[in-house]
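First comes the structure, then the notes that go with it.
All protein chains but one are shown in place.
Here is chain A:
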Amino acid sequence: MSTETAVRRGEGAGPASPEARRAARREGWSRRLPLLPALIFTIIVTQIPFAMTIWYSLRSWNLLRPDGETFVWFQNFVDIFADSTFRGAAVNSILITLGCVFASLILGTLFAILLDREFLGRGIVRTLLITPFLIMPAATSMLWSVSMLNPSFGLLNWVIGLVGIGPIDFTSQLPLFSVIMALVWQWTPFMMLLILAGLQAQPKDVLEAASLDGAGWGKTFLFVTLPQLRRYIELAVLLGAIYVVNTFDQIYLMTAGGPGTASANLPFYIYQRAFLGFDVGQAAAMGVVTVIATIIIATFALRLIFRSFDVKD
């Protein structure tokens, strides 16, 4: 027992004797071993396909062309940057992600604040509010595109008809807006739960001190609550963005990327190139560009969060 603790303390300082070194190595492996299954599994299942994607992206490979595959270096990349549909899909990806994350964060924060007090039926209200997150996105897509947004019998069109607007054929006139609306509805509960956890983790004495000092609700929220919520908000934005940027179901099932390619995002356009256009090389190159862009943006965001991690640890 005592030697083990000693070795652990001495780790990194360079153990002196061979026995100590062996013990340190054994100690190192006993630490690493539990991690390895998960790490190796993840590396195999995610990195091998990605390496193959990079390989494919350097080749001209269209299943519809009889001439087979050839190595073309970076021609696929040159081509996709000249492809206006690709640029449009990239812009749509950004619009959908920013729009959805921002709107659902605002709405989720509002709901979280409303839920962070005692009132009659609070449990029921919370249950109602989290439900959209639990509903299968394929069902959500159907629900919004048909039940809610259909121009003749959709519920939303009936509601806006009551105040004299419409009817609007949402999914063909405002495809991007329709998709974002369905996504905001789905992701607001996720944001709400995270912010709610942040609100409930607030030390009560700080809030009482603020109210003793005569700070009103608005001031307390702005100067006490909001700074403490920062990490929760960062985490909500990061996780929300990771999932929303990959949105496929709603676009495939609500608008099919249309009309034309007006609402196609990168995942949907890559899917189209690969499984409908059979252009493997092009699709792979788009995938690689998407990954690089995502990782650059996310690394930036993640390092910010990690900074606040490190301070705490």
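Everything below uses one rule, namely that a residue touches a chain if its C-beta (ideal position, glycine included) is under 8 Å from a C-beta of that chain, and two chains touch if they have at least 3 such contacts; residues count from 1.
Here is the rule we use: contacts and distances are computed from a predicted model.
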| item | value |
| --- | --- |
| Name under which UniProt lists the unshown chain, selected from "Protein translocase subunit SecD", "Carbohydrate ABC transporter membrane protein 2 (CUT1 family)", "Ferredoxin" or "NADH-quinone oxidoreductase subunit K" | "Carbohydrate ABC transporter membrane protein 2 (CUT1 family)" |
| Chain not shown: contacting residue from A:125, A:237 or A:262 | A:125 |
| Candidate in contact with the missing chain, chosen from A:58, A:80, A:101 or A:270 | A:270 |
| Residues in chain A touching the chain absent from view | 1, 28, 30-35, 37-39, 41-42, 45-46, 48-50, 52-53, 56, 110-111, 114-115, 117-139, 142-144, 146-148, 152-153, 155, 158, 161, 185, 188, 190, 193-194, 196-198, 200-201, 204, 207-208, 211-212, 216-217, 231-232, 235, 239, 242, 245-246, 248-249, 252-253, 266-267, 270-271, 274-275, 280, 283-284, 286-288, 290-291, 294-295, 298-299, 302, 306, 309-310, 312 |
